[in-house]
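The complex is shown incomplete by one protein chain, all other protein chains being positioned as in the whole.
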Amino acid sequence: MNELLRWMLNLPPQASSVARHIDYLHYSVILATFAGVTACAVAAVYFVVRYRRRGNELTPHVVAPGWLEATVITGLLALFVMWWLIGFHQYRELETAPPDAMPIYVTAKQWMWKFQYPSGPSSTDVLTVPVGQPVKLIMTSRDVIHSFYVPAFRIKQDVVPGRATTVWFQAETAGTYDIMCTQYCGTRHSFMRGQVVALPPDDYARWLDAAEPDHFAGKGQGQGLVARGREVAAEHGCRRCHSLDGTPSIGPTWLGSFGRVRQLVSGGAVTIDEDYITESMMDPRAKVALGFKPVMPSFEGKLAPADVAAIVELIRSLRDATPPREELPPRD
Amino acid sequence: MSSQYESIARQHATARVGMWLFLGSESMLFAGLLALFAAYRISYPVAFYEAAKHANLVLGTINTYVLLTSSLTVALALHATELGKRRASVAWLLVSIALGATFDVLKIVEYAQHVGEGFSFGHYYTSTLLPTPAVLYFTLYYALTGLHALHVTAGIVVLIWLALKVRRGDFTPASHVAFENGALYWHLVDLVWIFLWPLLYLLR
Partner (left out) sequence: MIDYLRAPSGIRSWLGSIDHKRIALMYLVAVTIALVLGGAFAMLMRTKLLISGPGIMQPLTYNRLFTWHGVTMVFMFMIPAIPAVFGNFMLPIMVGAKDLAFPRINLASFYVYCAGAALALWGMIHGGADTGWTFYSPYSTASPTDVAPIAIAIFILGVSSIMTGLNFIATTHMLRVKGMRWMDLPLFVWAIYATSVIQVIATPVLGLSVTLVAMDHALHMGMFDPTLGGDPVLFQHLFWFYSHPAVYIMILPAMGVITELAPTFARKNVLSYKAIAFSSLGIAFVGFLTWGHHMFVAGISQLDAAIFGVMSMFVAIFSAIKVFTWLGTLYKGSIALTAPMLYFFTFIYLFAFGGMTGIAVATTSLDVHWHDTYFVIAHFHFIMIGGTLTAFLAAIHYWFPKMFGRMYPEKWAVLSAVGVFVGFNLTFVPQFLLGNAGMPRRYYSYPDRYHVLNVCSTLGAYLLGSVMVFTLAYLIVALFKGKRATANPWGSRGFEWRVPSPPPTENFEAPLDLRLGCYEYDRE
């Protein structure tokens, strides 16, 4: 039944873990649509025939009984709200990556997709992933808004310059699936396509081993992003203000910071995630941590996206350790 | 009186309704920009707070008094027309026009000062004193006060037109709805400033 409806509605294969139950909701809504419209058509045809004009006669004054109107309204509203509830529940699932999802960094630019793996390799337009494992894409754009869309997975997320957006999926079936940019981004928008290659886990492991290391000039041939992150942090002076081992300094320590909630000078709070870390590198005085001064310089334009990703991965790798003692703000 | 109206009173009442609708529409124009300001201020409280310190509180406050006074003088001009006192009405209108022009001139002085300090808008902003997002404060400052100043200027044109009509004797104590509507417009322009002044100058 699922296959029949999927074929009739011209839907792509259900290649991800969420695709099937999203399609079930789709079927429900579309079938109800057809039923409703058919009911309207049948009623219309019946009325046209039964009440056709026979002369300029008068007609009775008919008013819809209140109970009928109330029933129609309540019934339809209940139906619509039910769909909304299920749809929202599914949406939350689509938006919330499992905690063990494997991160891959994506940079969209006119008119190509660049993928950076934490363990080192990078690729253009082809995203290789293992089947049966959740993958989380951390995405940003170098120029205008793009949108990462894999029809076979039923996932989509706009990729916005100046911030990181995320999308996750778990491929269930090995195969090759189209990636299509789906936010108009200029002349070659329709050529900005790529592919997700989902490999069985063993094949994926083999692929990863053999994969071309990161090409960036002189930097860490074949090393992971975390090691690269250490190099970047040293080279760009991050270590002058941020320690990796909990030592208090001019800036907050990176040890045990990822995923924690930090209070801000402005009175609010923020969860330390990819978004916040990226933003802090680009616009450090936007969200200043409570107890620290707004003295961090901006690295906008000074760090390649892969280096930004490397810093994020470095900080992420330090997440599970707790700082040795209560962090004290530096003396004034 | 136009033929679709049953009485001149009805026509005047309709003109007032039309004017209120127009003012409602104009308010939405500013509401959009104010919403943008609010959104960015919530995102960047520190930058906006720091940037506001560079607003010229003196000039801004003088302008507030100038506009408030001009609303008073416009009301006095309308009142004079209601009493049939043409010369007084024209005189008060001229004072209002002068005050409006003063507002515009002071705004230009303020803009020139800001630009001189490097606080221009968007990509022309060159100052390095403040966090990056402070440029948005200034971009919005120019957008809000610029749009407002455009409306003040349009209001001055309206006041000049009213003054000419008063001199020509077009208004009587019984019939002066165009004056009422023109005055309403001026008061809206003043009211918008009463929102802009605290938002841009006092939140520091």
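By letter and in written order, the chains are A and B; residue numbering begins at 1 in each of them.
Operating definition for what follows: a contact is a pair of C-beta atoms (placed from the backbone, for glycine too) under 8 Å apart; a residue touches a chain by one contact, two chains touch by 3 or more.
Computed from a predicted structure; not experimentally measured.
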Request  = Check the options B:Leu29, B:Val58 or B:Leu129 and report the residue that touches the missing chain.
outcome  = B:Leu29
Task = Taking the full complex into account, find the residue in A:Ser17, A:Thr128, A:Gln183 or A:Thr253 that is in contact with the omitted chain.
result = A:Gln183
Message = On chain B, where is the contact patch with the chain that was removed from view?
response = 2-6, 10, 13-14, 17-18, 21-22, 24-26, 28-29, 31-33, 35-36, 39-40, 43-44, 47, 121-125, 132-133, 135-136, 139-140, 143
Ask   = Residue-wise, where is chain A in contact with the chain that is not depicted?
value = 9-12, 22, 25-26, 29-30, 32-33, 36-37, 40-41, 43-44, 47-48, 51-64, 69, 72-73, 76-77, 80-81, 83-84, 86-95, 143-145, 147, 149, 151-152, 154-158, 160-163, 165, 178, 180-191, 193, 283, 286, 300
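Methods note: only the chains that are shown with their structure count from here on.
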Request  = Measure off the straight-line distance from the CA centroid of chain A to the CA centroid of chain B, and report it in whole Å.
outcome  = 45
Message = Can you tell me which positions in chain A touch chain B when the two form their complex?
response = 265-267, 283, 285-286, 288, 294, 298, 300
Task = Please name which positions on chain B make contact with chain A in the complex.
result = 43-47, 131-133
